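In this view, the complex is presented without one of its protein chains, the others remaining in place.
Right after this comes chain A.
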Amino acid sequence: MNRAVTRTLSANTHHLRLCRRTLCSATTDHVYHATPGEVNDNVQPYDIAIVGGGMVGMALACSLATTPLTKHLKVAIIDANPALTNQVPINREDPPDPRVSTVTPATISSFKDIGAWQYVQQHRHAYFDKMQVWDYTGLGYTKYDARDVYKEVLGCVVENKVLHRSLLSRIEDTDFGKTIYPSRLMSMSLHPSSSSNIVDDTSSAEALYSRGRLAKLELSDQKSLYAKLVVGSDGAKSQVRELMGFKKTGWNYSQNAVICTVEHSVENHCAWQRFLPSGPIAILPIGDNFSNIVWTMNPKEASDLKSLSEEDFVKAVNHALDYGYGPHPRPSLLDSSSMFSWLGGNMTITSNASFEVPPKVVKLASARMSFPLSLLHANNYASKRVVLIGDAAHTVHPLAGQGVNLGFGDAFALSRTIAEGVAVGMDIGEVSVLKRYEAERRPANIGMMAILDGFQKAYSVDFGPLNILRAAAFHGAHFILPLKRNIISYASGEQRLPLFT
């Protein structure tokens, strides 16, 4: 088989050389369009192939493009999403898209570092500095304030399309050599090790591939390409992860999230989250008088909710955020000072943080969408020439709005790892280089996943005693400032160690 490869290869050498020359002169910002009948002429190998140009994949590309040690790399971005090639203008007058992300202060500062935050600021975005979390039993509530952690804001809510576009615009402002393939990855392969067959043209991509120095990717439009490193940023259903046989652990929550945009008659400045018997409902400010709703429930309830009339849906939302399912919490119900005396030490009682009801929703402002939720974690993030980032490596419950922030954390960590590898002259696809990224990110992601999953477990079981316990947890979080500070700084992405340290 190898001999056959060798023969076709030498026959093609002249042709390949020509192609390479034309490709070298290709300018940056190249979009590779498929021409029918054209076969495999794009042999110039890439340094990095990013499979999946979603928010996380684009964050990686943007970070590489703006780092002195990596901006020279040749990068291919593979994604059929038309948003990458056909940029319809984002109109500020349109109501916000229901797909939004809560970005943490840590993410904001990374975006500033790579120069992408200024583009976000040109579009609609909503900072919030307060957060109220309560539950339907009326036993507890907690208010978080950015000032408790000496911060200006707790986070910022931004539409996913704005984050995506900002990263793309930032990349386009650099002279980064990227090629976009508007296509899907169908298969990929890697030769096991530097095998011994000697091929005449030692530097041709096919020869390097046959020696295990390049991965080969085949796309849905019959194109193929080679890269030293393949990054799987292709989301929760990652093809890269499946094709390369990364093992994973995970389960479905048998829950769905219903998301939509709603309108108030006043502007909302706080993030609200209430735990209901069927799951949490969150309402996040997204700018002007709009808010975003993420409401978790079982699939049957979700489809019922989606088929309600707009008017009934608005009623259901207001009900769920006010007296629905149970009373407003009263802080005096539990004597927190005696309850938490075993914790010892200095307890600070925040007195002026009284319970509030979120602003009423007056109108539904987008379609309602429903997504099944699942928890998934790849056991490894890195193997030879392949690395996973973002949802491809882990999906979490959208409870604390952490999903994409963990992914951004991955993207920036991988970019740093690659820069370090380049600095000391390593082959960036070497597993020893990639394992450094894995060692940095796995513990951080597992920590956050365990916390979110723990939350989810505690709140989807409705036992009497458990309710008291979690109310107690609320009180604890509310009244003991240092504890609360830990929770906030962890949720805002600035702490590596789990809670209660």
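Here is the rule we go by: a residue touches a chain if its C-beta (ideal position, glycine included) is under 8 Å from a C-beta of that chain, and two chains touch if they have at least 3 such contacts; residues count from 1.
Just so it is clear, contacts and distances are computed from a predicted model.
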### Task
Between "Protein phosphatase, Mg2+/Mn2+ dependent 1H", "Elongation factor 1 alpha-like protein", "RAB31, member RAS oncogene family" or "Ubiquinone biosynthesis O-methyltransferase, mitochondrial", choose the name on the UniProt record of the chain that's been left out.
"Ubiquinone biosynthesis O-methyltransferase, mitochondrial"
#### Entry: Per the touch definition above, residue among A:Val362, A:Leu375 or A:Met426 touching the missing chain
A:Met426
### Summary
The one residue from A:Leu208, A:Val231 or A:Ile389 touching the chain left out of view is A:Leu208
### Query
Residue-wise, where is chain A in contact with the chain that is not depicted?
68-70, 72, 193-196, 198, 202-203, 208, 211-213, 420-427, 430-432, 439
